[in-house]
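Heads up, one of the protein chains got dropped from this complex, but the rest are sitting where they should.
Note that the chains are named A, B and C in the order they appear, and that numbering of residues resets to 1 at the start of each chain.
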């Protein structure tokens, strides 16, 4: 950590800063520039607690130079992690695909979707039983009944099940039925929920918050891992920007950034990321070419009648096209040793 | 609701759209423009569920023209609401001030802060017992002990207590000690928590999400009110923009917008809104001049030693200056009948 | 165009709106909903000038349903355009690559770069002679001397030259030396410059503004085309978001969106889009997989000594790796008929 003093800071201002550092059992080093003085902190800065240099007289700015997450960081874990979800490997070189309807609406709809998903070669069935909706008057999901249908669809198809959990109370119930727990964008900093899924004994799919920085996202993973659960997979699903043509702005550079900063796998959700079914295919191809470890996509047997997120759902036919391209591009890149990311 | 067809939509595309509308028991009206056709929906559009016109062939866009929130809307409740919190009126013409440290750190620190807050003329003591922190390794709050200190400080000073609740489990406990429950920015769309505070029997201070639209914020209030709790007060605390000089971008126009769209009161938090103590005074004055019903501010007896948010905390001396200006400006505007907002 | 009235609009308010529409020689159609009335405008809405329905009493909102750009729109030009730049086709199925240093620094540096660019198989040499810099004290480019070096490098290598023009005065000079004129992000709404390059007789590479919507970008192209120049190529180079890890947020969904909305080609600049050389390769692959018509990349013989944008410049070795992957992925997708975009 470096404390940058104001140009007109007095000797006594600097003495005060040094005192706080030394009281914490750390060493302070002063560097005198032509315009400004800097005080460096040597040692484990967590000993400083949240000492607020910025509100001390004469201090201009404080620059933190070490990261606040450790378990999720590649710095302390250089090898890429492969996460096993009921026998399916995420991050092992073969892209995983999680697909299905936005919401579980009925047994028939789910089974129809699951059969298509399976047949097209995906490994996971997705579908929301608990839906976080902006308005209290929108369809909120079938809840436990939806979980049961998901479990039945798993038996029927052999697909793994990933589904969102939105409250701490529901964690044990969802963990009982699902193979992987999804924490949604709106809950990325619901720290109680992060801790609960960290103790639930199931791998977690952690979506990026609507306006979360990479640093906040990595720290959210740290909350889960800090409870003893190392099996976290990131999912980029678009961030909020000023652009309104797309529902969100899909930040594919997050794939490369996460690969650099963390050892954990990352997949991409081009359905929420764009909000338009027409853009799902090009963004799915792009994600794979960028080195993503998989995809999450919305597919609905009949999007026009979907109870939520219809405009961004693929038809079965579109979905098969996407899967075909994804498999081919991925296999070709592997075969040709085309590696997207220089770690 | 208006369904805008693509320029090349066929007669059969339009027929399909009309069919979905009529099947829901509503009336469709077609309007033919020179370039595009439009299908209007007459009747209660909630009957349509989430019908996805946008994924039907030939449909270009769907424009919603009625709001998804009702209880929070001024349309259905033209009179401004005054919220009573243990005898203090919010929205009644006199600005309320909620002040105190970011986090409750110790009995001594809180009592010292409470005495200053009281003496300067504020009505509420604020202070976090449960702290939502980006990193799991940051100070997380004194939890129930912090609540007890807050209750003791209330006895000592007569101030009302407002404090954040971050999990559904903690709602009853916080409701037992506090006069007003705060839902923080990171939990604005934690729908389980919104429902829980909606049933807790205490007024709620609802902070705006980091990147929440006004529409999402109003719908979050709707979640609380829909559980039977009409006592919601909004708190603008800055939104996330590209600007990094300030911690957040304080959106004071939200004061005017909320006053227009809703009958509920709104206060402003210039401490989180700017992240710099130096900017709290001008933004507090601005909020009052814009018609805000009150302020929330961080004040710490010794900001340099605060365990969190020191850089944005006022010293007791700054705080008294802010209070003095706020009272004078507010009283002057009242006396001169200077009304900021044309509803 | 649709004028949405407020729920409490009076009959006389509606009459006033109709009057303005009819005075412009257009037809008004009223649609009565249960909560709100709507007035539709039939006919060529440009006749209305900028009539401000939104400031008329009783009007809630105005929804525009036709686009303000025509020449750039796919609606009026369904076939994709191929732009010829001195014999090189952009949009013809083979990705073009424009590469070189951020700024032309010396004859030696440029020749060295040009040789590497040529040898690796790119078609265009890029390099700034006029540099738009945030600070007036930063290196501003070699100006005409830089243009001369670029022309010499073209003779030497056979590469086409694309370079930025930042002022109206410089347009003729730049057009004399370059094969393609670049309008930079900061000038995307410098309408005088857009008109000038529209009359310069050379194809234009139009970068997206720092915070430009797709609609504004398409309208900027319209300014150029409206002066008689149909040869416009878009270049996505990242937009400004709250995320600070990357220099900008590369919006690859813009590739799919522009392909849908316009017939013009679009290329991607992953160097500016990310600001980190390490992320250029994955984003270049992603752009190609998403269907981009080409790439613009910064490559510097010795990035550590570059006078600008060093951190995002590829070394010659990285660059060859990127080119190799791009060519292979592109050729494979063509051969396998993998088409990213459903227009």
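Everything below uses one rule, namely that a residue touches a chain if its C-beta (ideal position, glycine included) is under 8 Å from a C-beta of that chain, and two chains touch if they have at least 3 such contacts.
Nothing here was measured: the structure is a model prediction, and the numbers come from that model.
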| item | value |
| --- | --- |
| Contact with the hidden chain (one of A:4, A:147 or A:250) | A:4 |
| Residue touching the undisplayed chain, where the options are B:72, B:104, B:204 or B:255 | B:255 |
| For chain B, residues in touch with the removed chain | 211, 213-215, 239, 241-246, 249-253, 255-257, 259-260, 273-274, 278-279, 281-283, 285-291, 318, 324-325, 328-329, 332-333, 336, 338, 340-342 |
| Positions on chain A where the hidden chain makes contact | 2, 4, 7, 29, 31-36, 38, 40-44, 60-61, 63, 65-66, 75, 211, 240-242, 244 |
| Where the unshown chain meets chain C, residue by residue | 20, 46, 49-56, 68-69, 132-139, 166-169, 186-187, 189-193, 209-211, 215-216, 219, 222-223, 226, 240, 277, 303-311, 313 |
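Just so we're on the same page, only the chains that are shown with their structure count from here on.
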| item | value |
| --- | --- |
| Distance between chain centroids, defined by C-alpha means - chain A, chain C (Å) | 30 |
| Chain centre separation (chain B, chain C; CA means) in Å | 38 |
| Per-residue overlap in chain C, given as positions that touch at least 2 other chains | 211, 241-242, 244 |
